[in-house]
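Worksheet for the structure shown next.
One protein chain omitted, others in place.
To keep things simple, chains are lettered A and B as they appear, and every chain counts its residues starting from 1.
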Amino acid sequence: MEVLMPQLGETVTEGKITVWFKSVGDAISPGDNLFEIETDKVSMEVPATSGGVLKEIRVRQGEVAPVSAVVAVIADGAVGGEAPLHAKPRPASLDAYNEVHTPSRNFGPARLANGAQVSPLARRLAAEAGVDLANVKGSGPHGRIHAKDVKAAGTVKTPASVPMPAATATPVPDAPFERVPLDAMRRTIARRLVEAKQTVPHFYLSADVNIDSLLNMRERANDELSAKLSINDFIIKAYALALQRVPAANAVWGEDAILRFRHSDVGVAVAIDGGLLTPVLRKAETKSLSTISAEMKDLATRARERKLLPQEYQGGAGTISNLGMYGVREFSAIINPPQSTILAVGAGQRRPVEAPNGGIGFATLMTVTLSCDHRVVDGALGAQLLAAFKAVMENPIVLFL
Amino acid sequence: MATKPKTALATADDGSLIDINEELKLRMFRMQVELRESEQRAYDLFLQNLVKGTSHLSLGQEAVATGFAAAMEPGDLTFCTYRGHAHTLARGVPMERVLGELMGRDNGLLRGKGGSMHLTSVEHGVMGSYAIVGAHIPIACGAAWRAQYRGDKDISVCFFGDGTTNIGAFHEGLNFAAIWKLPVVFVCENNLYMEYTPIGDVTAVKDPAAGRASAYGLESIIIDGNDADVVYRTAKAAYDKARSGGGPSLIECLTYRYSGHSRADPAKYRPDGELDFWRGKRDPIRIYRERLLQAGVSESTLAEIEDVVRRRVDEATAICKAAPPPPAELLTTDVYADGGWAWRN
Partner (left out) sequence: MAELTYRDAVARGISQEMERDPDVVFLGEDIGKAGGVFKATVGLFDRFGPLRVRDTPISEQAILGAAMGAAMTGLKPIAEIMFSDFIAVCFDYLANQYSKSRYMTNGQVKCPLVVRTANGGGARFGAQHSQSVENWCMMIPGLKVVAPSTPLDVVGLLAASVRDPDPVIFLEHKSLYATKGEVPDGEIVDQLGVAKVVRPGADATILALALMVPRAVAAAEKLQAEHGVNCEVIDVRSLVPMDMQTMLGSVARTHRLFTVEENPRLCGWGAELVSIIADEAFYDLDGPPVRITTPHIPLPSTDILEDRAMPSVDRIAETVRRSLGS
């Protein structure tokens, strides 16, 4: 069977094979990682879906090929001249109660809101390619959507990819050291953040946010809830509302235009083993705090398991990065391109403030720093966004409206 | 037409009775007591809900199992029915392995996977207890065929009840063994009841096994199944015949079971007095005990054997009570030869 270049991300049209894990002649079992590919956004390992012997590699390590190109051929015992290969039936690690492996992902309903039926394959392809089925015309009876309809639904033009900076020679340190090989995520983080720092004109705005009311409100809300809300849940929604209040800041640089989003898709930085991922919470301004909390838990768990789908960490105009739980008072973060802002959140601390009566009192203050892409967000606009955020945080009843 | 059944083939070739020396007699006494005491203990444990499911007791039928087992060589093969505790123990399987299996413990002979009806110990020649009536008759024929084919010297002994003589596999198996002259001995334990029905009500001939022998060209043999010496001698003669290429034998042993067919059966279908009669004058252990005393064995010797056995039963019970249940992993082991259960990749 032919192994094809997969499509990672809706705007991706080609991929580069960075590593081949198998060689010609190797026996392949379904699920074995064959190779790693890198697109302009993400790196990912690609497993085999069937077993056999790796007969041919057509796209070699370091080479680029378009999506759906044949990158390799696995000989799976199909009759055709050569001796049939007999894949030894694997003694399956069957669970006595799960002799059949039901797919763990649900790709959505069989019938859309508009009444059109969608085949299971079409649903999966749409989800994987980030295609909105509502925009797909079905060619089947009564507008039923099949795989070919999803494939025909076309893709958005790719923005020109940024050239990789030339690699500098690695200095070998004099002191004793341990060599830690780079994994795909580390390489991606390195590349993207260098790109961000080199190409995005960053500037930074800081503010201190009084979160006493918010903490109080959170406590009262959590009395009523079994699944407790975290401070970060509040921050996410507050930022989402702020972006709605300052829509010009809810935008990204689109080379020849600024693209303003209607909804606040807020990225949230999640530290995972060996790096970080930023899953995106979609339409955060429409969601209740409980919903945001539950979704964040799910996204964070799957981020740590490295089980996020491409469309779950793409998109959005701004990200929240919270290092408050580590006691960091204040920091500034690097923007995730192509977004235009990132809000760095520090720890809430009891600090002395001027009391209403003129004396000294204490309040819980949290220092936040907003990094802005000056191409999209000018100084005044950034200040407005920050002020909107602070206003919502300090008047948290707004989060419940 | 009924041929008058012969009584026991109790003689050796030269006409004299096959000798049973005192040591063998004491062994057979002890074995019968073991079978009685452990079977009784199994019943008690059932009342304590430590033995679950069903089991089929052979209280009262000890002499048959004892006599036939005592006459076997170590390599000979036993095939029995679900009423197989006695046959299993009689081949030397330790008591706690049997009780443990009944109690569903990990120390059981089958680690709890087969239960009372499937006691098997290939190591001891117990090639299975079979729960489908008659199924093991052709199977025993197959084992005997192997011996014949290879020139091996072992014989197969196949035990079944009176009810079995009416099932298809009995007839197919007997015919098969007869035409191929297989080294197999068929033993019918006629305890007078099919399951809940008197055997005479459901059988076309008076003697369920012996009455069918001539249909397969075999000699008609009925013996007193509650006299271990008679059983022993009959067994020995039949085994010798089989081993020497003389073909199969069919032996009907008259006996009686004290308990019902199975747990669920209080055996109310028995006429009054029948149980008391068999438990009294016809009890195999009482018969054997009296014979030993008359032959000069002391009461204290016999009492001591009985004591030792009772202690052994207590010890086995304690071992089983302390044994854990089988581990969960055993659920899916040994469906296939690779030890696993995978039907797909």
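Keep this in mind: a contact is a pair of C-beta atoms (placed from the backbone, for glycine too) under 8 Å apart; a residue touches a chain by one contact, two chains touch by 3 or more.
Owing to the predicted nature of the structure, the values given are computational and were not obtained by experimental measurement.
Student: Going by the contact rule already stated, which one of B:A143, B:V157, B:A209 or B:L302 would touch the omitted chain in the full complex?
Tutor: Touching the chain that is not displayed is residue B:A143.
Student: Of B:L110, B:V230 or B:I287, which sits in contact with the chain we cannot see?
Tutor: Here the residue in touch with the unshown chain is B:L110.
Student: Among A:S119, A:S290 or A:Q384, which residue is in contact with the omitted chain in the full complex?
Tutor: Per the contact definition at the top, the residue touching the missing chain is A:S119.
Student: Among B:F68, B:F160, B:F176 or B:Y193, exactly one should touch the missing chain; which is it?
Tutor: Once the missing chain is taken into account, the touching residue is B:F176.
Student: Which chain A residues touch the hidden chain?
Tutor: 1, 30, 49-51, 76-80, 84, 86-90, 100-103, 105, 107, 119-124, 140-141, 146-147
Student: Going by the touch rule given at the top, which residues of chain B touch the chain that is not shown?
Tutor: 77, 109-111, 113-115, 118, 120-123, 127-128, 130-132, 135-147, 149-150, 156, 168-169, 172-173, 175-176, 179-180, 330, 333-337, 339, 341-345
Simple rule for what comes next: only the chains that are shown with their structure count from here on.
Student: Averaged over CA atoms, how far is the centre of chain A from the centre of chain B? Could you give it in whole Å?
Tutor: One centre to the other, that is 72 Å.
Student: Spell out the part of chain B that touches chain A in their complex, as residue ranges.
Tutor: For this pair, the touching residues of chain B are 331-332, 338, 340-345.
Student: Using the touch definition up top, name the residues of chain A that touch chain B in the complex.
Tutor: Spelled out, the residues of chain A in touch with chain B are 87, 89-92, 94, 96, 99.
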